[in-house]
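Coming up: chain A.
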Amino acid sequence: MPDGATVKTAMLEVSDLQAFYGESHVLHGVNLEVRQGEVVTLLGRNGAGKTTTMRSIMGIVGKRTGSIRFQGQELIGMAPHRIPRLGIGYVPEERGIFASLNVEENLTLPPVVKDGGMTVQQIYELFPNLQGRGSTQGTRLSGGEQQMLAIARILRTGATMILLDEPTEGLAPVIIEQIGVAVRKLKQRGFTVLLVEQNFRFAATIADRHYMMEEGRVMDMIPNNQLAANMEKLHTYLGV
Partner candidate 1 sequence: QQGKVSGDVVKIGVLNDRSGLYADLGGEGSVVAVRMAVEEVGGKILGKPIEVIAADHQNKPDIGSNLSREWIDRDGVDVIVDVPNSGVALAVQEVTREKKKIFLMQGPATSRLTGDACSPTGFHWAYDTRALAVGTGQAIVKEGGKSWFFLTADYAFGHQLETDTAAQVKKASGTVVGAVRAPLNTADFSSFLLQAQSSGAQVIGLANAGGDTITSIKQASEFGLTQSGQQKLAGLLIFLSDVHALGLQVAQDLVLTTGFYWDMDDEKRAWSEKYKAKTGKMPTMVQAGSYSSVKHYLKAIEAAGTDDGPTVAAKMKEMPVNDMFAKNGKILPNGRMVHDMYLARVKKPSESKGPWDYYQIIRTIPGDEAFATMAESGCKLPG
Partner candidate 2 sequence: MASDVILETRGLTKEFRGFVAVRDVSLRVKRGSIHALIGPNGAGKTTVFNLLTKFLQPSNGNILFNGRDITAVKPADVARLGIIRSFQISAVFPNLSVLENVRVGLQRPLGNSFHFWKSESVLDRLNGRAMELLEDVGLAGYAHRPAAELPYGRKRALEIATTLALEPEMLLLDEPMAGMGHEDIDRIAALIKRVSANRTILMVEHNLSVVSNLSDWITVLARGEVLAEGPYAEVSRHPKVREAYMGSGHA
């Protein structure tokens, strides 16, 4: 897509993605690319289609057309439960902590899909809040703790590409910092991250590139180092 200097291989390529919820047409041709080891954000106002893009990748929207290729493999048409097994982990916006499972069960629920995931011990180091809460019912955790749990359980699976939908929503600043640290660590370890954020300041501290979405389309791509030069655009897209 950009300057031809594709040093690293494209891990995820989305082209002309259209998605529908029942009769409503939500994505109108999304194009984007995430390279191995990158942290890329999707920015946009409420309802721009960021979550829908992620759900499309995971194969859990009603209907989608176009092409989504992960490490060369086409995901459209694949049974939804096979997609994560390729090594894609998804942390949903609504967190999706299970009430009928305790914290430990929640943590160990997603099956390990690849070697190299974090151990439970490493996870507790990253999120000390979770330590000792193993037998608490999952949804009895506070909102922020639930968010940590939702991220943590994906880190265990060894997924190499992680989709994070608004991981900082409703989190205290300290925790946001921690999550920033965690994402940077993931990046160092070679994980690829696609991140949806409202919190633009946070995004700027960790991402390599930003895609701007509006009304179901990708409008623009801004590398992180050119952010300052593009503040005007950001204003129009996000109203920052």
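Here is the rule we go by: a contact is a pair of C-beta atoms (placed from the backbone, for glycine too) under 8 Å apart; a residue touches a chain by one contact, two chains touch by 3 or more; residues count from 1.
The candidates were selected such that all candidates are chains of the complex that A comes from, given by their letters.
Computed from a predicted structure; not experimentally measured.
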item: Numbered candidate touching chain A, per complex, among 1 or 2; value: 2
item: Candidate 2-facing residues of chain A, complex; value: 45-47, 129, 136, 140-145, 147-148, 166, 169-177, 198, 238-240
